[in-house]
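One protein chain omitted, others in place.
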């Protein structure tokens, strides 16, 4: 028999379209328009999962995104998704769901033993028990986490696409219930740009669950349809169903998750993204998120079949599903009477248990008129049944409501529909820095004031009448639009929406039972994390009285539902224990997201190749042909080495380095930062930026410079060339290009606006082939019209001409200590010139080399790499580069700091050469250098190795490092202890290991 | 996510900008005449207030201009932007109390 709980008529499902799905391997049928919750309930499936800690059977509690219990694993393989709340899963053909947090099955779960032992698992149990002996937690944690699993993350790549969208609007309306629709309507009519986002597939909110409501004398849903139709006709209104506003950030920046194709079934969306993550900048926000009903805290209130009263009503009216035949409505207010009446009309046997002594008024009369039995001043003290509730025990309350008295009686029940009032959903308001106020009459927190432009309306603002919601919505939409610059603020009259008034509620936060608290019965206030009223008492006894401590001690509100059904109850219980008013306990801070987000949605298109740009030079296709192995430098893909015949990196680098110094090598240096600097004060400006002198540099000449920040610490270096009297071409490190360009602009724009200098970044304008080695001149001569005669084109000079037929600037500068030419051509010609040099280079035994060989070659010469041999704490003097500090310059950036006591003191860490006793040992970079080796760390550290390589040209390993008082230690023997226990003797030396006189460069 | 007003390009998303810290830290004209302590104040020390803070921003994805912003460090409310060399906008007591721009 299928869909035993489906009513013969009613509901908004499409009965003509049957949908098949499986839950825990068993196949069921539902209808189009069902949620997984309504379809399971239609099939009388109440046991949907096991609880987190005690593994107690749990069923559907709610009909919305606040669901703490009915959480399932959806789909399989690469499209599986954990922690899906069944009321939010729209049914589709072939849907596969499995229960979470149980093994081997939801019906027989071994972990259920935890429930039997629950007296030994109070709040804080894990922390208290497994935190000793010290260090053992890490061992226990694996086992505990495994048994408390929250579903399984997919282990394969997600095949679906996700999209992001940035959007700006005048008015964002969060929530498509009656107040949200009303707000969107008046805002939309002004011509403002309006976005209306609704979490569910259908608009109407509470009206979807209310068969009796009327607006203007007609069924209320007709007003909803008419309103939607008008909104759809407005060009500037965007209507987003299945869209949850997930976060409210500063300056009215909000995010929303649109489930674009989830309802079609995984993989059925075609080219559409599965989900779209909206990033919305709204001038005004209307918050119309509605309210969430509170559970009653009575004994064993977590049995499957115990549901929120409003949810039962939703399943009856919206989905045509009567979840059970014997419905006990347990309430402290009138709103649950509507559920009782609707369940009665749907054919259930209904009993009302009302804790109020003398409930009266229209709702009570209506129930009585239908001969529904009402037990007043009575409490449900406990439930029977295990996998499904079978009955409730009720007892009269004492006058103060703190206990029960007299005889208990049992009522058969397969559904308990409970209500202890309503909590406005203030999550977004609170995320957006809104301040809350406790409303004594509503017994809940409501929005008070906020620094950002928003208006809360409807149930989310503590307004629970239909007319009130309409009225607040219409007014808010109009006001928000006006504040955003649209319309005249006039509010249309509120349509008539008569309802029977509701009476007062009676507040008993804790429903007493016939047994002491914590003995035999569990009063759950927090279902997802299995936290009970007794746990709150324990927390208080142990001193965790503040709401933030309470939360962490009991894990209340720390589940995937963020405690939407539990927070206020927990705070109220703590206030009772402490005997203070509820606002004194306070609320925790609501954090984004409002409901869980997929990682895919947050990433959008920025996955795979689009995750991060791979910056490439014009020569890249040739690097590919040559089999380059790449190194990521910033976002650049730079060839690291070019292996031949199965060489590893070591072999390739040894070959490349040797050949550069024997014949000629070529490296792609295009990624170096380049900045064009022009203006009458350009030289003066460089004089301030660099540590050395620039005024007298001749046109066509180049100079190496160090840049320091105002701390006096080196942060970048490079060669700058004077192209004209007022025109310079600066180069920077690859990684520092952006930082240096910003640095120059900041000084010019903010500190020295009177300086006549303009800077423009030109990094990619120029593709750079860097030729190095004794044969570089001969090779270049084959392809250029520039006079390369060393008498006419000296070291540190620049010439313009042609190379391989294209216009080029050739800089004779060297980072290897060899004769070298950096050939700059417009980037489009980069590959042409590079390829031509490779072709012409064959006869000179040209070798291509990458960044790794560049590092070795420069280290052989003792040249530094800013950022590797410096770390933001190194001055030019620490680098033994006093020669580059202009002694006669009155001022430059960082200069004054050189004289600070700490910067000028002796014994600072200084850059020196380091040679291992064993020439075959290459020390790891970062290794520590010590004077005295001890058995184990810590040892007094003198410094560290900053660069370390095997040098084929020196014929042994070489290293540089920053060592305390290094200059005075030259010749000393120190030690480098490594992680593997080995200790290497090293000698401190000068850092220039090759061609100390520099004769090769100038040759 | 702040909304920052570039004095040239108008209100833009924070992600188009970078903040470079406190504004109006003037580089001393005569560094050599300062004591270490005075120079150290310039290099290292910032006011770090809880309240209104004048700070330097750059519109690096836009016009690449530097300008100043008055931001409340606790509420993150931005009370205005101004170009280098211009006076900072006045923030009234009322605006501060009301917690709104």
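For clarity, chains are labelled A and B in written order, and residue numbers in each chain start from 1.
Rule of thumb we're sticking to: a contact is a pair of C-beta atoms (placed from the backbone, for glycine too) under 8 Å apart; a residue touches a chain by one contact, two chains touch by 3 or more.
By our rule, contacts and distances are computed from a predicted model.
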Using the UniProt record as the reference, specify the protein name of the hidden chain from among "Heterotetrameric sarcosine oxidase gamma subunit", "FtsX-like permease family protein", "ABC transporter ATP-binding protein" or "Ferrous iron transport protein B".
"Heterotetrameric sarcosine oxidase gamma subunit"
Would you mind spotting which of B:24, B:46, B:61 or B:74 touches the chain that isn't drawn?
B:61
Write down which of A:805, A:867, A:886 or A:998 is the residue touching the left-out chain.
A:805
Which one, A:17, A:435, A:605 or A:934, makes contact with the chain that was left out?
A:605
Given the contact definition stated above, which residue among A:410, A:435, A:828 or A:996 touches the chain not shown here?
A:828
Of the candidates A:150, A:201, A:226 or A:272, the residue in contact with the absent chain is A:272
Residue by residue, what part of chain A touches the chain that was omitted?
161, 163-168, 193, 271-273, 279, 281, 604-606, 609-610, 612-618, 621, 635-636, 676, 678-680, 756, 758-767, 804-806, 826-832, 835
Hidden partner chain, residues of chain B it touches
8-10, 12-13, 15-16, 59-65
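We take it that only the chains that are shown with their structure count from here on.
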Taking each chain's centre as its mean C-alpha position, how far apart are chain A and chain B in Å?
28
Can you check the complex and tell me which residues of chain B touch chain A?
1-3, 13, 18, 20, 26-27, 31-32, 34, 36, 39-40, 42-43, 56, 58, 60, 64-66, 75-78, 84-85, 99-100
Per the contact definition, I'd like the list of chain A residues that touch chain B in the complex.
166, 249-253, 281, 433, 449, 451, 453, 710-711, 742, 745-746, 749-751, 753, 890-891, 895-897, 899-901
